[in-house]
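Take a look at chain A:
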Amino acid sequence: MRLRKFGLGLVSALALAASMGVAHAKSDIVVAMQLEPPHLDPTGAAAGAIDSVLYSNVFEGLTRFGPDGSVNPGLAESWEISEDGKTYTFKLHEGVKFHDGSDLTADDVKFSLDRARADDSQNAQKALFTGIETVEVVDPLTVKVTLKEPNGSFLFNMAWGDAVIVAPESIGDIKSKPIGTGAFKFTNWVQGDRIDLEKNADYWGEPAKLDKVTFKFISDPTAAFAAVMAEDVNAFVGFPAPENLPQFEADSRFQVLVGSTEGETILAANNKLPPLDNIKVREAIAHAVDRQAIIDGAMFGYGTPIGTHFAPHSPDYVDLTANSQYDPELAKKLLAEAGYAEGFTTTLKLPPPSYARRGGEIIAAQLRAVGIETEISNLEWAQWLEQVFKGKDFGLTIVSHTEPMDIGIYARPDYYFQYDNADFQKLFADLTAEDDPEKRSVLLKQAQEMISKDYVNTYLFQLAFPTIADAKIKGLWENQPTQATDLTAVYWED
Partner candidate 1 sequence: MSLLFHSRTLLPGAVLTLLFTAAALISLVWVPYDTTVVDIANRMKPPSWLHPFGTDQFGRDILSMIMVGARTSIAVALVAVGIGMAVGVPLGLAAAARKGGLMDEIIMRANDLVFAFPSLLIAVMITAVFGASALNAIIAIGIFNIPVFARLTRGAALSLWNREYILAARVAGKGSARISLEHILPNVANLLIVQGTIQFSLGILAEAGLSYVGLGAQPPTASWGRMLADSQTMISLAPHLALFPGLAILLTVLGLNLLGDGLRDSLDPKLRRART
Partner candidate 2 sequence: MSRSETGLLSIQDLSLSIHGLPILKNVSMDVAPGRILGVIGESGSGKSITAFSVLQLLPGGASCTGSITLSGKDILSLSEAELCGLRGRDVGMVFQEPMTALNPLKTIGDQVAETILIHERVSKAEAMVRAADALRRAELPQERFPLSRYPHELSGGQRQRVVIAMAIALRPKLLIADEPTTALDVTTQAQILDLLKRLVAEGGMGLVLISHDLAVVADLADDLVIMRQGEVVESGPAKALFGNLQHPYSRALLEASAHVPERRQEVLDLPLLQVREVVRDYTGHTHGWWGKTTQFRAVDGVSFEIRKGESLGLVGESGCGKSTLTRAILGLEEVQGGEILFDGLPVFTHHHANQIVRRRMQVVFQDPYGSFNPRWKVDRLITEPFHLLANPPKGAERDRAIAEALESVGLSAADAQKYIHEFSGGQRQRIAIARALIIKPDLIILDEAVSALDVSVRAQVLDLLADLAGRFGLTYLFISHDLSVVRSITDRVLVMKSGKIVEEGPTNTVFDRPSHPYTQQLVAAAPVLPAGIA
């Protein structure tokens, strides 16, 4: 890249072409993303940005997600499940070493799981572990996990970034110096700018093809566009400005991968705050909002409409968009029935991403059309977490829920949108206990319908995940089954 910059210095297409050739004969890569991790402990915070950098690159779990969202063996090369479905016995790979040189043993697994489910655990997805009764070390390479109840999604849970295996001795400064078992080692972090990884020479599995990886954090969409255009970065995962994608597609220098994500983008309503506690009002809102307009206006066409809180690419998905067809007249009628013929005013709090900021302006206009006034306030993430997620001080908000299979949040009455429905909680309990795929599928469909009919939130679209990369880069994930940028299989083709 440096050379290329010089080439540009003396403006000459030749120098350009030549130096580009030079630039590509290499095994390092600069990957840009929008959000920078607050710290580097995937088991210690909700921030998805941590996983985006570290998942499967630096940290690995017993199981791991594949590019298609399937659950594959990770550090555990195999496992057995008892008949009652309560006991899982994991067999660990041999010769797995942490980056500090120490061996991975069953004790590390026990430590990690116990730490995650401990009372004072700061794990953001504690729910994943609450079902665990005991974790026992059978021998250095065997762990036995016993559950309170059978849990069909336990292996799935163990694939999450929040369930990666960490070394006890590294916990002290894991937030700034993460030590994992992955194909890449953490080397350096320049806060506010970049994180550097390097190839882990003695990796237990298929070694990485790249020697050096740099994650650059560029929050500003303009900057992102400029950076890619100027080839200051080789790839941008989760490119924030969809309006620019057509240009990149038109440019032979780049490849554009538009993948699906687990990100259900919803217009969340505070189900405990009048008048939003009134189902008719929520239904009215659902009908007042024109999904397609938002997808076009905010995402420039990228995104799949959804009618419930579930990923369309999942086999169990039901298309319920019909429940909330765009119908302003109906919306007005419903409002009138609910006793808000004159409409009402509520708040609309928007986090930074453009789907929220732009979507917010469009939704505000659409709601105004049916008589609902919204006071927009743009929040930074920290403020959003403080006010909306933690403080539940909001009327409406737009946010994308990127965790996979996270319909469970509707079973948590204390969750920020405060949907408190005993039936659903029961249904979800059954679902958790069930491990027969067919039955699970049925339950899942019921769950989707229930929240759709209750109009808990207005389900907008499944967030598209645009990745722009140099045309010569191969092996990038297209979809985002979980928040991850798995570079273990990435290489430059020349």
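As a convention for this text, a residue touches a chain if its C-beta (ideal position, glycine included) is under 8 Å from a C-beta of that chain, and two chains touch if they have at least 3 such contacts; residues count from 1.
Here is how the candidates were picked: all candidates are chains of the complex that A comes from, given by their letters.
These figures come from a predicted structure and were not determined experimentally.
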### Touch assignment for chain A within the complex, options 1 or 2
1
### Residues of chain A touching candidate 1 in the complex
221-222, 225, 241, 243-244, 246-247, 293, 296-297, 357-358, 360-362, 364-366, 368-369, 376-378, 383
